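As you look at this complex, bear in mind that one protein chain is not there, while each of the others sits in place.
Letters A, B and C name the chains as they come in the text, with residue numbers starting at 1 for each one.
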Amino acid sequence: MSVIQALDIGLALLVLAVAGWTIAAREAFASVVGYVAYGLLLSLVWVRLFAVDVALTEAAIGSGVTGVLLISAVVRLRKTEAPAAAERPGVVLRALAAALCTVVAAALAAVVLLMPDPGATLAPEAGQHLGELGVGNPITAVLIAYRSFDTMLEKVVLILAVIGVWSLASDGNWGGVAGPRRGARPEGALAFLAQLLPPLGIVVAIHIVWVGANEPGGAFQGGAILAAMALIVLMARLTEAPEIRRRWLRLALIAGPAVFLVVGIAGFAIPGSFLAYPAGWAKPLILLIEAFMTLSIAATLPMLVIGPPDRPPS
Amino acid sequence: MLAMALALATTGGGYLLVLAVIVPVIGMLLSLVVGGRHAERIAFALMPAGLGLALAIAIEVWVTGQPLVYILGGWPPPLGIALRADGFSAVMLVTAALVIAAAGYFARGGFATPPGVAEKRAPLAFWTLLQGLWAALAVVFLGGDLFNLYVALELLTFAAVPLVCLDGRPETLAAALRYLLFALFGSVLYLLGAALLYGTYGTLDIVLLADRTAAEPLVAPAVGFAAGLMTAGLLAKTALFPLHLWLPPAHANAPPPASAVLSALVVKASFFLIVRLWFDVMPGLASAAVTTLLAALGAAAILFGSVLALRQARLKLLIAYSTVAQIGYLFLMFPLAIGGHPWSAEAWSGGVMQTLSHAFAKAAMFLAAGVVYEQLGHDRIAELRGIGRAMPMAIFAFGLGGLSLMGLPPSGGFAAKWLLMQASVESGQWAWAVVMLVGGLLAGGYVYRVVAPALDRATVALKAPASRRREAVALALALGAVLLGFAPPEFFDLLQIGRPVAMAALR
Amino acid sequence: MNVAIDIFTIVAISAGAVFFMAGTVGLLRFPDSFTRLHALTKADNLGLGLIVLGLLPQASGLLGALKLVAVWVLVQLAGATVAQLIAHALRRKGPPT
Partner (left out) sequence: MSAAILAGLTGAALVGLGLYGLLTDPHPLRKILAFNILGSGVFLLFGIIARKGAAAGFAADPVPQAMVITGIVVAFSATALAVTLLLRLFQETRRATLEPDAPAKTPDAGVDG
């Protein structure tokens, strides 16, 4: 067994152990902390699977932004843990559930191991058209060209989620500042970080979007970093979240899919097909779409994390 | 082979499919940006356009006798995504457009932004979510790629769940959260199955998958497992017994126009995908054991749902349990319509007819119940005596909808159940016919429980003045369910266009 | 020359790993949260610093080296802030346990 293999096995065991901890931990807070660590470990697994784009997304969104959301929720829900624990199903039911889940996992493992290797793939087809698109990262080509319809709809999913989250405000608070009322200003250290980090974060985010055409990175990863910067600034209370009635906020939310749709509809006219790029124009159009998608993701994710407005508009 | 080539290139009129999806998406985005009372105006302005597009698609499919196809971005599958419309998609699109328009018209006033207010929470959320839901349904009915359909299912969930708890009462919040967890569970199982299919065949395009599964004499274990996972996930979303627990509280507590759309259309979307999966993607895998299991669950749902509907104290819960029962009928089509038997076409038409007529009937009944609640301030069945005089059209709508649920002529429900029953008799599968008869009797029971006291000569104290407009909307939908019973033979020809077995016979 | 650089890398990274090890032992063995925090921040500081130092000669060009240093600086910033926040939270909760 080589060193790399030993490390892989160690990593897999660690991921499983932390996942088990997340499920089994007695306190919900410990469970959430376990989940954040789990997400980071999982990004390492993604790197080992030659999926650096996914690793970046998992670290930024799956672990990072989700972690912020879950930690703030678990603190507010602390009182509900004891009553819920009383509803825990009995040993027999849990044993039955465990048996069922073991069977499913074992069957799944068997099925996956039995799959042909090398398996079915679209890699050659995906690689064939990179030249005409002018991008070097095949994942970007899949997301913004071959399956751009999925990506556009997925951004619509995010917008519906924002509307869903906002719809949980009370009637009187509609239009007000997004997110819960916050207590006293936090300690200086956080404010210091929130002043220092964003300029750096913005540079890193733009870099990641820009190189995303040819290397790992892209709108989702870059947008998530921008969102993280916004969240740090909001947590340090350097500035208030925007009021949800603001037109500019709503424009930022829909900019990504809107530009996608405009380019898509223009495609009807010039190359003759919805969402198709005219020859020679693919690269600039892809960058245009990526830029607006980044903006929209950077606006959407913090709105989903901080939740509905908790005070009336001014 | 000819059919294959046709399915991988854009056909004439294919652009209509794109428009049917992006019109509501554009409406939703615009409504959010412009906000306020414009959200409602935009939704209303686009509803006729959506209906027109759906009708144009249906006519185009009917005239050409072939499914419509659009290749998005000029990237043909397996790399790219195709949109396709066959007869079933076309009639579902028209039904969705009609029910959504009716629900929207019903919601006018209730979800209006009052003068002097720039924007209100519930109206903005309702009109944007309604358009989002509409877009999601369009993608479900037209999507030709299983992963694209996953995104569509998620769109549908995110539009439907917040509608359940728009009024913010605690029990609606609990119902919405439970609904969301069930729906997410369903999606993740579906996605897992899609992963296994991609790993086996290297494509998620429905037509290509169908071609590849048909070409292989022996199915890989991954494919069977994938089919099981995807079906289980979709059943959770369709609320087929015993995965129905989330449905009654969610559908019964939502605002009436939302209930109508949820019960009439949203559960049908995941049913539609189960049909796609077993009839289009892997008909070879649909053994008698599988189809019988699905139909047996359907039969259990019919009996269980109807009995529980009989025992409800609240009108909207009664209607919601009736949805649990009527979903059961849909699954009776599986053992009957699969394969190329002489009765399969009848059973297919019967299944589709049940989907459509239940959509109209159930939407009518939920809207009628909304009228009842609005005017009485409650919907306790024990205190509905004499309301027939106060709101005759609503009770008439409820009764006509009930007629269709029972399967009495003249109604779409009658046509549906008649076709299914005929197929079960011809195929020698008598048990399903018996279940349908019993289900019809039980439906008669729960409809009678409401209609009989309502027609009593008693006087009731009304809390609010009657809204004839809303009653008329409910009645119009109920008449739609009745009209389906007079569908001409050409309509049934349309339903058969693109039916996989029919296509296989053509090949 | 190359050998010397590789030896430097190995020594520096090993030293860094030792600091991480020590930090982890401290996390597990120290009696209260403040001392545990102390152990962790030291590991972050020096351990990661040494590892980055060891990797610098192996970096591909100036940009790669800059990225490595940026990683170290960012972890420093985040670590210091989080340690501050945790310590404050602990102090609010009462005397160390």
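We take it that contacts are C-beta pairs under 8 Å (C-beta built on N, C-alpha and C of every residue); 3 or more make two chains touch, one makes a residue touch a chain.
Because the structure is predicted, anything quoted here is derived from the model rather than measured.
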Touched by the hidden chain, restricted to displayed chains: A, B
Identified contact with the non-displayed chain, of B:Val33, B:Ala56 or B:Leu173: B:Leu173
Given B:Val69, B:Ala85 or B:Leu192, the one touching the chain that is not displayed: B:Leu192
Residue of B:Gly74, B:Gly110, B:Gly386 or B:Pro410 touching the missing chain in the full complex: B:Gly110
Contacts of chain A with the absent chain, listed as residue ranges: 5, 8-9, 12, 15-16, 19-20, 22-23, 28, 31-32, 35, 38-39, 42, 45-46, 48-51, 53-54, 57-58, 61-62, 65-66, 69-70, 73-74, 76-77, 79-81, 83-85, 87-89, 93-94, 97-98, 100-102, 104-106, 108-109, 112-113, 115-124, 126-127, 138-139, 141-143, 146-147, 150-151, 154, 157-158, 161, 164-165, 168, 220, 297, 301, 304-305, 307-308
Residues in chain B touching the chain absent from view: 79, 106-107, 109-111, 122, 147, 151, 154, 157-158, 161-162, 165-178, 180-181, 184-185, 188, 191-192, 195-196, 198-199, 202, 249, 252-257, 313-314, 316-317, 370, 373-374, 378-380, 470
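Just so it is clear, only the chains that are shown with their structure count from here on.
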Graph class of chain-chain contacts, one of line, ring, star, complete, other: line
Of all other chains, the one whose Cα centre sits farthest from chain B: C
Chain pair with the higher count of C-beta pairs in contact (A-C, A-B): A-B
Chain A and chain B, separation of their C-alpha mean positions in angstrom: 31
Inter-chain centre distance, chain A versus chain C - centres from mean C-alpha coordinates, in Å: 27
Multi-partner residues of chain A (at least 2 other chains): none
Contact set on chain A toward chain C in their complex: 186-187, 189-190, 192-193, 196-197, 200
Partner chain A, residues of chain C touching it in the complex: 70, 74, 77-78, 80-81, 84-85, 88
Residues of chain B that touch chain A when the two form their complex: 10, 15, 18, 22, 25-26, 28-29, 32-33, 35, 70-75, 78-81, 118-122, 124-125, 128-129, 132, 135, 139, 147-148, 151-152, 154-155, 158-159, 161-162, 165-166, 168, 192, 196, 198-203, 220-222, 225
